[in-house]
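Let me begin by presenting the structure, written as structure tokens, before commenting on it.
All protein chains of the complex are present and in place, except for one that has been dropped.
Going in written order, the chains are labelled A, B and C, and every chain counts its residues from 1.
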Amino acid sequence: MAAISKDEMMVCYMSSLIQTGDFVVQGMGTPLVFSAFLLAKETHAREVQFMYTVGNTISEHTESLSITYLEQLTVEGCLKKVKMTEMHCDIVPSLKVKEFIRPAQVDRFGNCNNVVIGDYAKPVIRLPGAGGITDVAAFNPNFHLYVTRHSRQTLVDQVDFCSSVGYGERAEELNRMGIRARGPQKLITDSCVFRFENEGAVLEAIFHGETIENIRENTGFPFDLSENGIIQIEPPSEEQLRILREKIDPLGIRQLELLTGIQRIQKLEHILLEEDKRRRGSA
Amino acid sequence: MAAISKDEMMVCYMSSLIQTGDFVVQGMGTPLVFSAFLLAKETHAREVQFMYTVGNTISEHTESLSITYLEQLTVEGCLKKVKMTEMHCDIVPSLKVKEFIRPAQVDRFGNCNNVVIGDYAKPVIRLPGAGGITDVAAFNPNFHLYVTRHSRQTLVDQVDFCSSVGYGERAEELNRMGIRARGPQKLITDSCVFRFENEGAVLEAIFHGETIENIRENTGFPFDLSENGIIQIEPPSEEQLRILREKIDPLGIRQLELLTGIQRIQKLEHILLEEDKRRRGSA
Amino acid sequence: MTSKRMSIEQAVKPIKDGQTLGVGGMLIYRRPTALILELIKQGKWNLTALGWTLGYETDLLIGAKAVSHVRTSFFSLEIFGLPPAYRKAVEKDAIKITEETETTLGIGIRAAAQGVGFMPGRTLLGSDILTVRKDIKRIECPYTGEIYPAIPAIRPEVTFIHALAADENGNAILGANLCIDVELAQLSTYTIVSAEKIVPRGSLPSGQVDIIGASVDAVVEVQGGSWPTSCYPDYPLDGLELVRYLKTMKSHSFDEYLLELESRKRSFLLKMDEEVNDGSYLER
Partner (left out) sequence: MTSKRMSIEQAVKPIKDGQTLGVGGMLIYRRPTALILELIKQGKWNLTALGWTLGYETDLLIGAKAVSHVRTSFFSLEIFGLPPAYRKAVEKDAIKITEETETTLGIGIRAAAQGVGFMPGRTLLGSDILTVRKDIKRIECPYTGEIYPAIPAIRPEVTFIHALAADENGNAILGANLCIDVELAQLSTYTIVSAEKIVPRGSLPSGQVDIIGASVDAVVEVQGGSWPTSCYPDYPLDGLELVRYLKTMKSHSFDEYLLELESRKRSFLLKMDEEVNDGSYLER
């Protein structure tokens, strides 16, 4: 069996946070999260119900990941099609939904940035925008953050632009709307897992092969160590890896979240050509 | 051919206010209005689009009126099912819809009452309630009022309780939300037709056989006469009557709107037994 | 497999006196009458009935003195006229009414979903609804300077919905008259779905599900669960039963009306069954 990659460790850990009966939101451009949901459904959480942002559906139906045929996965066999206004303004704030959200930058209070790197008026990189994260962070007590590259560029002392609020000073202003249940719960990176408390991020678990020293070096914000000791996260089981690699995501679509620039484009092209070939093969 | 009844005169007149391409709202418990819409569709306005409050659908499909099978009429062959929130909060205020609304009491400014007869705290009759009329009267510039019995009990100097606003003093307060396009357009009774101006009701047309004197005597509010002269409404054509009597409403369901008390219950029972018989007949 | 399926007694039991009950369906269509009758049987009282419209089903609750407060825009038996128990209770000042309109309900439940205390609506000003709804305050738009009534957030605590079919997770198909059932289920702390039939998970027709399992807490199978109101397209309105209700309430008592209700329901369903087998009601 091939060596375990970082994306696989993350997927398996995130999968462990899903329980059967959960109602999960699969967002936009996050195949890593999707892999985790599907893995949970294939193993210990068979009764997961999905809200698919692509397709705009509520579904209990799943298939292997795809880029070309993602809508086929989310729409075929769905329970219900909804409008985004219903999904975001009615369902998400009313029901207990679980989500994983990926910020471009995050600080020790769980404040996130998906708007710009650099100065807002003259950005170095314009990012996609806040999406619904601002809102979800304000009213959903049941979501986690994750980043695919543990670095001082991502885990920062101060976000360049705060597009969603965690704890600390900014949360006080948020609380002017009435005390909210809570902010983000955990922050998962490709090295470790923090949990958030009102005082900031607390390291609670590390992936196999990581060290606290290394993590400290690559983290742009200060953090405490969990009082209960740091958990060593078990590597994925062979069964998990088999399901993930062979059934859920044989083309490695989840890895796109870890790639940038030309590497990402090449990987995309490879996947698309492969999907094209498979379709022709089945024709 | 049988003599022309008051309900038939009203239906045919109301039908004349519908144009092809209109988007009309068929409300709750108003078969007289439904007859008028269907007659318009069968004659001069073939492309009417319906929003059916019973069934909660948008439809271009029509059939004969029914009590037992009303949902079959409104749901079978419909374009779309909608929720009442979508219908009332999104569609009605956004699009140009046409409606006919029946108040229990109405004054010369088109203020209506569907809440109580008598004192609110100790009512003589508790009516169903405001429904959506309060709202429609506030934001829809394209609706008419009608009453099925022209009397001083219905056309009153002061409504016992104002559940929807027309013109005059009450409309000024409504205008604190910004000047609205306009209030109700016409008031149709079984004797005549008023139009509303800012100064109050103006008599503009009378049904065949009615006199202005008679109308004045039976109207609880003062009104002006139209400066252009009073129109004598043409009686329905034989073709209209045939379509209405034979195709649209052979059981006379529309007449329920003109009946009260035990007469109404007897008529209901008669129609229901007839519908039961016809179903068995077709079985 | 976890399942939310239970008996009607079990499902209704957790409801507490004094709670606000969201009533699914609309007018005289697909009202949750079986659940309502179980509520009467269990002797709950002091309830608030909340619905876009209320009708026969809530009139029964009023007849049984289970409801002391109604919140609706329209309380009516539609073409069958005024609901007798409600009229009598109001005219005797034996019931509290919070006057609603379609907008105060629609905007109010949207405010509740969003977790805010109010939303503004373009309605009510100048009407006497505002005179009697002394709780409704006004708010100035910070952009236009216009004055709106601030429609207060409104939500049920428990909700009853009758469905054509449901699975054990509570995914359910309503058929028609969606009304505000989806929102009521989502906003309630405790939602019961009764269904004509419970089907295996995964067998509801794709894209046709109205109520999602995530918004449901209890699922009960009840045939004829909305009789004498309709359950389209399974059975139509039993208008003759509504006429019987009006007549009995005129000449006899409410308790008398309840007698033999179950057997009348069974004969209606039997009649419909026979005719559906003949293909006469609706060919599906």
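By our rule, contacts are C-beta pairs under 8 Å (C-beta built on N, C-alpha and C of every residue); 3 or more make two chains touch, one makes a residue touch a chain.
Small disclaimer: the values here were computed from a predicted structure and weren't measured.
Novice: Which one touches the absent chain: A:V11, A:A171, A:L203 or A:L244?
Specialist: Selected residue, touching the omitted chain: A:A171.
Novice: If the missing chain were put back, which residues of subunit C would it touch?
Specialist: Those residues of subunit C that touch the unshown chain are 103, 107, 110-111, 114-122, 137-139, 141-144, 146, 148, 150, 152-153.
Novice: Residue by residue, what part of subunit A touches the chain that was omitted?
Specialist: Subunit A touches the missing chain through residues 28-29, 31, 54-57, 67-72, 74-76, 81-85, 88-89, 93, 115, 120-135, 138-139, 161-165, 170-174, 176-178, 253, 256, 264-265, 268-269, 272-273, 275-276, 279-280, 282-283.
Novice: Going by the touch rule given at the top, which residues of subunit B touch the chain that is not shown?
Specialist: The list for subunit B reads 20-21, 23, 46-47, 49, 58, 60-61, 76-81, 89-91, 93-97, 139, 177.
Quick note on the criterion: only the chains that are shown with their structure count from here on.
Novice: Suppose chain centres are the mean of their C-alpha atoms. Which chain sits farthest from subunit A?
Specialist: Using the mean of the C-alpha atoms as each chain's centre, the farthest one from subunit A is B.
Novice: Which chain would you call central, comparing Cα centres to the global Cα centre?
Specialist: Here the chain at the core of the arrangement is C.
Novice: Calculate how many whole Å lie between the centre of subunit B and the centre of subunit C, each centre taken as the average of the chain's C-alpha atoms.
Specialist: Between these chains, centre-to-centre, one finds 26 Å.
Novice: Please set out, as single numbers or ranges, the residues of subunit A touching at least two other chains.
Specialist: none
Novice: Which residue numbers or ranges of subunit C touch two or more of the other chains?
Specialist: 110, 182-183, in rising order.
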